[in-house]
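Only one protein chain is missing; all other protein chains are in place.
Showing chain A:
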Amino acid sequence: MNIPVTQATAATAVAAATDSPRTAVSNPPVQPMASNLGQAAVVRSSAGGPVAEQPTALTKVAKLIDISKCIGCKACQSACIEWNDTHPAIGENVGLYENPHDLTDQMFTLMRFAEYDNPDTGDFEWLIRKDGCMHCEDPGCLKACPAPGAIVQYSNGIVDFIHENCIGCGYCISGCPFDIPRMNPVEHKVYKCTLCSDRVAVGQGPACAKACPTQAITFGSKDDMTTLAAERIEDLKGRGYANAGLYDPQGVGGTHVMYVLQHADKPSLYNDLPDDPSISGVVANWKGATKPVGLAAVGLAAAGAAAMALFSRGNRVTVEDEREAQLLVRDEMDSVPGSTGRDV
(Lines give C-alpha, C1' and ligand atoms only; values in the text may rest on other atoms or scores of the structure.)
Protein backbone atom coordinates (compact mmCIF):
# COMPACT_ATOMS: atom_id res chain seq x y z
CA MET A 1 0.00 0.00 0.00
CA ASN A 2 1.73 3.12 -1.25
CA ILE A 3 -0.97 5.63 -0.78
CA PRO A 4 0.45 8.81 0.74
CA VAL A 5 -0.90 9.57 4.18
CA THR A 6 -2.25 13.01 3.19
CA GLN A 7 -4.34 11.50 0.42
CA ALA A 8 -5.75 8.86 2.72
CA THR A 9 -6.69 11.51 5.28
CA ALA A 10 -8.34 13.57 2.59
CA ALA A 11 -10.30 10.58 1.36
CA THR A 12 -11.46 9.80 4.89
CA ALA A 13 -12.45 13.41 5.46
CA VAL A 14 -14.45 13.58 2.23
CA ALA A 15 -16.08 10.28 3.07
CA ALA A 16 -16.89 11.54 6.57
CA ALA A 17 -18.52 14.64 5.15
CA THR A 18 -21.17 12.54 3.47
CA ASP A 19 -22.52 11.78 6.94
CA SER A 20 -23.05 13.97 9.99
CA PRO A 21 -20.02 15.25 11.90
CA ARG A 22 -19.40 13.53 15.25
CA THR A 23 -17.74 16.38 17.08
CA ALA A 24 -17.46 20.13 17.14
CA VAL A 25 -13.96 20.37 18.53
CA SER A 26 -11.75 18.92 15.80
CA ASN A 27 -10.58 21.21 13.06
CA PRO A 28 -12.27 20.74 9.71
CA PRO A 29 -10.54 19.35 6.66
CA VAL A 30 -9.25 22.08 4.40
CA GLN A 31 -10.32 20.77 1.01
CA PRO A 32 -13.67 21.88 -0.44
CA MET A 33 -16.62 19.64 0.31
CA ALA A 34 -20.10 19.21 -1.04
CA SER A 35 -22.98 20.02 1.30
CA ASN A 36 -25.02 17.03 2.39
CA LEU A 37 -27.99 19.09 3.64
CA GLY A 38 -29.81 19.89 0.44
CA GLN A 39 -33.17 18.87 -0.92
CA ALA A 40 -31.96 15.25 -1.01
CA ALA A 41 -31.91 15.13 2.80
CA VAL A 42 -35.31 16.74 3.42
CA VAL A 43 -37.62 14.36 5.29
CA ARG A 44 -40.33 16.82 6.25
CA SER A 45 -41.41 20.07 4.66
CA SER A 46 -44.03 22.59 5.80
CA ALA A 47 -47.44 22.83 4.10
CA GLY A 48 -46.85 19.88 1.82
CA GLY A 49 -43.60 21.23 0.42
CA PRO A 50 -41.29 18.86 -1.46
CA VAL A 51 -39.51 16.08 0.45
CA ALA A 52 -36.87 13.72 -0.88
CA GLU A 53 -38.35 10.44 -2.11
CA GLN A 54 -35.44 8.48 -0.72
CA PRO A 55 -33.78 10.90 1.66
CA THR A 56 -30.06 10.56 2.33
CA ALA A 57 -29.82 8.50 5.50
CA LEU A 58 -27.78 10.75 7.78
CA THR A 59 -26.88 9.92 11.34
CA LYS A 60 -29.15 11.81 13.75
CA VAL A 61 -27.23 14.59 15.43
CA ALA A 62 -27.68 16.36 18.75
CA LYS A 63 -26.24 19.23 20.68
CA LEU A 64 -25.87 18.49 24.36
CA ILE A 65 -25.85 21.45 26.73
CA ASP A 66 -24.57 20.50 30.16
CA ILE A 67 -25.87 23.26 32.40
CA SER A 68 -23.69 22.10 35.30
CA LYS A 69 -20.58 22.96 33.29
CA CYS A 70 -21.71 26.35 31.99
CA ILE A 71 -19.85 29.37 33.34
CA GLY A 72 -22.08 31.96 31.61
CA CYS A 73 -19.30 33.48 29.50
CA LYS A 74 -21.49 33.95 26.41
CA ALA A 75 -18.78 32.78 24.04
CA CYS A 76 -21.54 30.75 22.38
CA GLN A 77 -23.56 33.91 21.76
CA SER A 78 -20.53 35.67 20.27
CA ALA A 79 -19.70 32.68 18.08
CA CYS A 80 -23.33 32.52 16.94
CA ILE A 81 -23.37 36.20 16.00
CA GLU A 82 -20.06 35.85 14.18
CA TRP A 83 -20.87 32.71 12.21
CA ASN A 84 -24.40 33.79 11.26
CA ASP A 85 -23.27 37.37 10.57
CA THR A 86 -26.14 38.84 12.58
CA HIS A 87 -26.17 42.33 14.05
CA PRO A 88 -28.01 42.50 17.38
CA ALA A 89 -28.91 46.03 18.41
CA ILE A 90 -26.83 47.58 21.19
CA GLY A 91 -28.89 46.97 24.30
CA GLU A 92 -29.28 48.74 27.59
CA ASN A 93 -28.47 47.54 31.07
CA VAL A 94 -31.56 46.97 33.13
CA GLY A 95 -29.78 45.07 35.87
CA LEU A 96 -29.94 41.60 34.35
CA TYR A 97 -27.15 39.43 33.02
CA GLU A 98 -29.16 38.56 29.89
CA ASN A 99 -27.85 40.47 26.94
CA PRO A 100 -29.88 41.09 24.83
CA HIS A 101 -32.93 40.74 27.04
CA ASP A 102 -34.60 38.21 24.80
CA LEU A 103 -33.98 36.15 21.71
CA THR A 104 -34.28 38.32 18.61
CA ASP A 105 -34.17 37.81 14.87
CA GLN A 106 -30.48 38.75 15.22
CA MET A 107 -29.73 36.67 18.33
CA PHE A 108 -30.45 32.99 17.84
CA THR A 109 -29.17 31.87 21.21
CA LEU A 110 -29.29 33.50 24.63
CA MET A 111 -27.83 32.74 28.03
CA ARG A 112 -30.67 32.95 30.52
CA PHE A 113 -29.65 33.37 34.15
CA ALA A 114 -31.79 32.06 37.01
CA GLU A 115 -30.98 32.43 40.69
CA TYR A 116 -32.20 29.50 42.74
CA ASP A 117 -32.22 29.10 46.51
CA ASN A 118 -32.20 25.34 46.87
CA PRO A 119 -34.49 24.62 49.84
CA ASP A 120 -33.08 21.09 50.30
CA THR A 121 -29.43 22.04 50.61
CA GLY A 122 -29.64 25.69 51.49
CA ASP A 123 -27.28 26.34 48.58
CA PHE A 124 -27.62 29.29 46.28
CA GLU A 125 -27.45 28.04 42.70
CA TRP A 126 -26.91 29.96 39.53
CA LEU A 127 -28.74 28.09 36.78
CA ILE A 128 -27.57 29.33 33.41
CA ARG A 129 -29.44 27.96 30.45
CA LYS A 130 -28.44 28.51 26.86
CA ASP A 131 -31.83 29.13 25.22
CA GLY A 132 -32.51 28.59 21.53
CA CYS A 133 -34.18 26.26 19.08
CA MET A 134 -34.53 22.71 20.42
CA HIS A 135 -34.81 21.13 16.94
CA CYS A 136 -37.81 19.00 17.88
CA GLU A 137 -38.31 15.65 16.23
CA ASP A 138 -41.98 16.75 15.87
CA PRO A 139 -41.61 20.50 15.24
CA GLY A 140 -44.59 22.74 16.07
CA CYS A 141 -43.26 25.51 13.82
CA LEU A 142 -43.22 23.21 10.81
CA LYS A 143 -46.73 22.02 11.59
CA ALA A 144 -48.09 25.57 11.85
CA CYS A 145 -46.36 26.98 8.74
CA PRO A 146 -48.70 27.65 5.77
CA ALA A 147 -45.96 28.25 3.17
CA PRO A 148 -44.81 25.14 1.31
CA GLY A 149 -41.14 24.42 1.93
CA ALA A 150 -40.52 27.37 4.25
CA ILE A 151 -39.60 25.05 7.13
CA VAL A 152 -37.85 21.74 6.52
CA GLN A 153 -36.47 18.93 8.62
CA TYR A 154 -33.39 17.07 7.41
CA SER A 155 -32.76 13.39 7.95
CA ASN A 156 -30.13 14.24 10.60
CA GLY A 157 -32.89 15.92 12.68
CA ILE A 158 -32.08 19.59 12.05
CA VAL A 159 -35.12 21.85 11.60
CA ASP A 160 -34.27 24.71 9.26
CA PHE A 161 -36.11 27.76 7.93
CA ILE A 162 -35.81 28.28 4.16
CA HIS A 163 -36.18 32.03 4.07
CA GLU A 164 -36.92 32.45 0.37
CA ASN A 165 -40.20 30.58 0.99
CA CYS A 166 -41.13 32.41 4.22
CA ILE A 167 -44.14 34.71 3.89
CA GLY A 168 -43.79 36.40 7.28
CA CYS A 169 -47.14 35.37 8.78
CA GLY A 170 -45.63 34.40 12.14
CA TYR A 171 -47.64 31.17 12.46
CA CYS A 172 -44.43 29.31 13.40
CA ILE A 173 -44.07 31.63 16.38
CA SER A 174 -47.49 30.48 17.57
CA GLY A 175 -46.74 26.85 16.75
CA CYS A 176 -43.49 26.62 18.73
CA PRO A 177 -43.85 25.09 22.22
CA PHE A 178 -40.61 26.80 23.32
CA ASP A 179 -41.27 30.38 22.11
CA ILE A 180 -38.15 30.48 19.96
CA PRO A 181 -38.69 31.90 16.43
CA ARG A 182 -38.43 35.67 16.03
CA MET A 183 -39.72 37.90 13.23
CA ASN A 184 -37.39 40.23 11.40
CA PRO A 185 -39.56 43.36 11.19
CA VAL A 186 -37.77 44.67 8.10
CA GLU A 187 -37.61 41.55 5.96
CA HIS A 188 -40.85 40.08 7.40
CA LYS A 189 -39.13 36.72 7.69
CA VAL A 190 -38.63 34.59 10.76
CA TYR A 191 -35.27 33.54 12.16
CA LYS A 192 -34.01 31.04 14.69
CA CYS A 193 -31.02 28.81 15.43
CA THR A 194 -30.17 26.61 12.43
CA LEU A 195 -28.03 24.23 14.51
CA CYS A 196 -25.43 25.66 12.11
CA SER A 197 -26.87 23.53 9.31
CA ASP A 198 -24.44 25.24 6.94
CA ARG A 199 -21.51 24.00 9.06
CA VAL A 200 -22.92 20.57 9.82
CA ALA A 201 -23.57 20.10 6.09
CA VAL A 202 -19.81 20.14 5.48
CA GLY A 203 -18.66 18.13 8.46
CA GLN A 204 -18.27 20.83 11.10
CA GLY A 205 -19.98 21.16 14.45
CA PRO A 206 -22.07 24.20 15.43
CA ALA A 207 -20.21 27.44 16.12
CA CYS A 208 -21.44 27.68 19.71
CA ALA A 209 -20.20 24.18 20.56
CA LYS A 210 -16.87 24.91 18.92
CA ALA A 211 -16.46 28.12 20.93
CA CYS A 212 -17.55 26.81 24.34
CA PRO A 213 -14.45 26.96 26.62
CA THR A 214 -15.70 24.40 29.17
CA GLN A 215 -17.32 22.01 26.70
CA ALA A 216 -20.63 22.59 28.38
CA ILE A 217 -21.85 22.46 24.78
CA THR A 218 -20.93 19.30 22.94
CA PHE A 219 -22.04 18.04 19.59
CA GLY A 220 -22.23 14.65 17.90
CA SER A 221 -24.59 11.88 17.04
CA LYS A 222 -27.70 11.77 19.19
CA ASP A 223 -26.68 8.33 20.50
CA ASP A 224 -23.21 9.55 21.51
CA MET A 225 -24.67 12.61 23.20
CA THR A 226 -27.19 10.49 25.12
CA THR A 227 -24.34 8.24 26.31
CA LEU A 228 -22.24 11.24 27.30
CA ALA A 229 -25.22 12.71 29.12
CA ALA A 230 -25.66 9.47 31.08
CA GLU A 231 -22.03 9.69 32.28
CA ARG A 232 -22.50 13.29 33.30
CA ILE A 233 -25.74 12.54 35.11
CA GLU A 234 -24.09 9.74 37.07
CA ASP A 235 -21.30 12.11 38.02
CA LEU A 236 -23.80 14.76 39.13
CA LYS A 237 -25.77 12.25 41.16
CA GLY A 238 -22.54 11.31 42.91
CA ARG A 239 -22.10 14.98 43.79
CA GLY A 240 -25.46 15.29 45.52
CA TYR A 241 -27.71 16.21 42.61
CA ALA A 242 -30.12 13.33 43.12
CA ASN A 243 -32.52 14.59 40.48
CA ALA A 244 -29.95 15.20 37.76
CA GLY A 245 -31.22 14.05 34.39
CA LEU A 246 -31.44 14.49 30.65
CA TYR A 247 -33.94 16.89 29.08
CA ASP A 248 -35.02 15.24 25.82
CA PRO A 249 -38.78 15.88 26.00
CA GLN A 250 -40.80 13.06 24.45
CA GLY A 251 -43.90 15.26 24.07
CA VAL A 252 -42.28 16.65 20.92
CA GLY A 253 -40.77 13.31 19.93
CA GLY A 254 -37.45 14.13 21.58
CA THR A 255 -35.19 17.01 20.61
CA HIS A 256 -31.89 17.43 18.81
CA VAL A 257 -30.77 19.96 21.38
CA MET A 258 -30.71 18.36 24.83
CA TYR A 259 -29.88 19.61 28.28
CA VAL A 260 -28.22 17.96 31.24
CA LEU A 261 -30.14 19.48 34.15
CA GLN A 262 -29.11 19.32 37.81
CA HIS A 263 -32.81 19.38 38.65
CA ALA A 264 -34.41 17.41 35.82
CA ASP A 265 -37.55 16.97 37.95
CA LYS A 266 -38.17 20.73 37.72
CA PRO A 267 -37.17 22.05 34.28
CA SER A 268 -39.19 25.21 34.89
CA LEU A 269 -36.53 26.34 37.39
CA TYR A 270 -34.36 27.09 34.37
CA ASN A 271 -36.12 30.28 33.25
CA ASP A 272 -39.39 28.53 32.49
CA LEU A 273 -38.08 25.69 30.40
CA PRO A 274 -41.36 23.81 29.75
CA ASP A 275 -41.81 20.82 32.08
CA ASP A 276 -43.56 18.71 29.48
CA PRO A 277 -43.66 20.50 26.13
CA SER A 278 -45.82 19.35 23.26
CA ILE A 279 -47.50 20.95 20.28
CA SER A 280 -50.51 22.84 21.63
CA GLY A 281 -53.84 21.07 21.13
CA VAL A 282 -55.21 24.26 19.60
CA VAL A 283 -52.48 24.22 16.94
CA ALA A 284 -52.93 20.48 16.38
CA ASN A 285 -56.69 20.92 15.82
CA TRP A 286 -56.23 23.95 13.59
CA LYS A 287 -53.71 22.12 11.43
CA GLY A 288 -55.39 18.75 11.91
CA ALA A 289 -59.14 18.34 11.52
CA THR A 290 -60.04 21.95 10.74
CA LYS A 291 -58.25 22.09 7.39
CA PRO A 292 -59.74 19.03 5.64
CA VAL A 293 -63.14 19.25 7.37
CA GLY A 294 -63.42 22.97 6.64
CA LEU A 295 -62.43 22.59 3.01
CA ALA A 296 -64.76 19.61 2.55
CA ALA A 297 -67.68 21.51 4.15
CA VAL A 298 -67.15 24.49 1.88
CA GLY A 299 -66.70 22.28 -1.19
CA LEU A 300 -69.80 20.19 -0.50
CA ALA A 301 -71.93 23.24 0.32
CA ALA A 302 -70.81 25.02 -2.85
CA ALA A 303 -71.35 21.94 -5.04
CA GLY A 304 -74.73 21.20 -3.43
CA ALA A 305 -75.91 24.78 -3.80
CA ALA A 306 -74.75 24.94 -7.40
CA ALA A 307 -76.46 21.64 -8.25
CA MET A 308 -79.69 22.70 -6.59
CA ALA A 309 -79.63 26.11 -8.25
CA LEU A 310 -79.06 24.48 -11.66
CA PHE A 311 -81.40 21.51 -11.47
CA SER A 312 -84.25 22.56 -9.19
CA ARG A 313 -86.99 24.82 -10.39
CA GLY A 314 -86.40 27.44 -7.76
CA ASN A 315 -89.04 29.61 -6.20
CA ARG A 316 -90.69 31.55 -9.05
CA VAL A 317 -93.01 34.50 -8.99
CA THR A 318 -96.20 33.73 -10.96
CA VAL A 319 -98.48 35.88 -13.06
CA GLU A 320 -101.11 35.56 -10.35
CA ASP A 321 -98.64 36.96 -7.83
CA GLU A 322 -98.23 40.03 -9.99
CA ARG A 323 -102.00 40.42 -10.28
CA GLU A 324 -102.47 39.95 -6.54
CA ALA A 325 -99.82 42.60 -5.96
CA GLN A 326 -101.69 45.10 -8.10
CA LEU A 327 -104.93 44.38 -6.23
CA LEU A 328 -103.25 44.62 -2.84
CA VAL A 329 -101.50 47.88 -3.63
CA ARG A 330 -104.75 49.39 -4.96
CA ASP A 331 -106.80 48.21 -1.98
CA GLU A 332 -104.27 49.35 0.57
CA MET A 333 -103.91 52.76 -1.01
CA ASP A 334 -107.63 53.23 -1.05
CA SER A 335 -108.12 51.84 2.46
CA VAL A 336 -106.37 54.69 4.25
CA PRO A 337 -109.18 56.82 5.73
CA GLY A 338 -109.57 60.15 3.97
CA SER A 339 -107.23 59.19 1.17
CA THR A 340 -107.60 61.27 -1.92
CA GLY A 341 -105.62 59.20 -4.33
CA ARG A 342 -102.38 57.37 -4.98
CA ASP A 343 -99.04 59.03 -4.47
CA VAL A 344 -97.09 57.10 -7.06
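In the analysis below, a contact is a pair of C-beta atoms (placed from the backbone, for glycine too) under 8 Å apart; a residue touches a chain by one contact, two chains touch by 3 or more; residues count from 1.
The rule is short, and it goes like this: contacts and distances are computed from a predicted model.
Novice: Missing chain, UniProt name, options "Oleandomycin transport system ATP-binding protein", "Formate dehydrogenase", "Urease accessory protein UreD" or "Amino acid ABC transporter permease": which is it?
Specialist: Going by its UniProt entry, the chain not pictured is "Formate dehydrogenase".
Novice: Which of A:Gly72, A:Pro100 or A:Gly170 sits in contact with the chain that's absent?
Specialist: A:Gly170
Novice: Mind pulling the chain A residues that touch the left-out chain?
Specialist: Against the left-out chain, chain A lists 47-48, 146-148, 165, 167-171, 173-176, 179, 183, 185, 188, 280, 282-283, 285-286, 290-292, 294-295, 297-298, 301-302, 305, 308-309, 312, 314-326, 328-330, 332-344.
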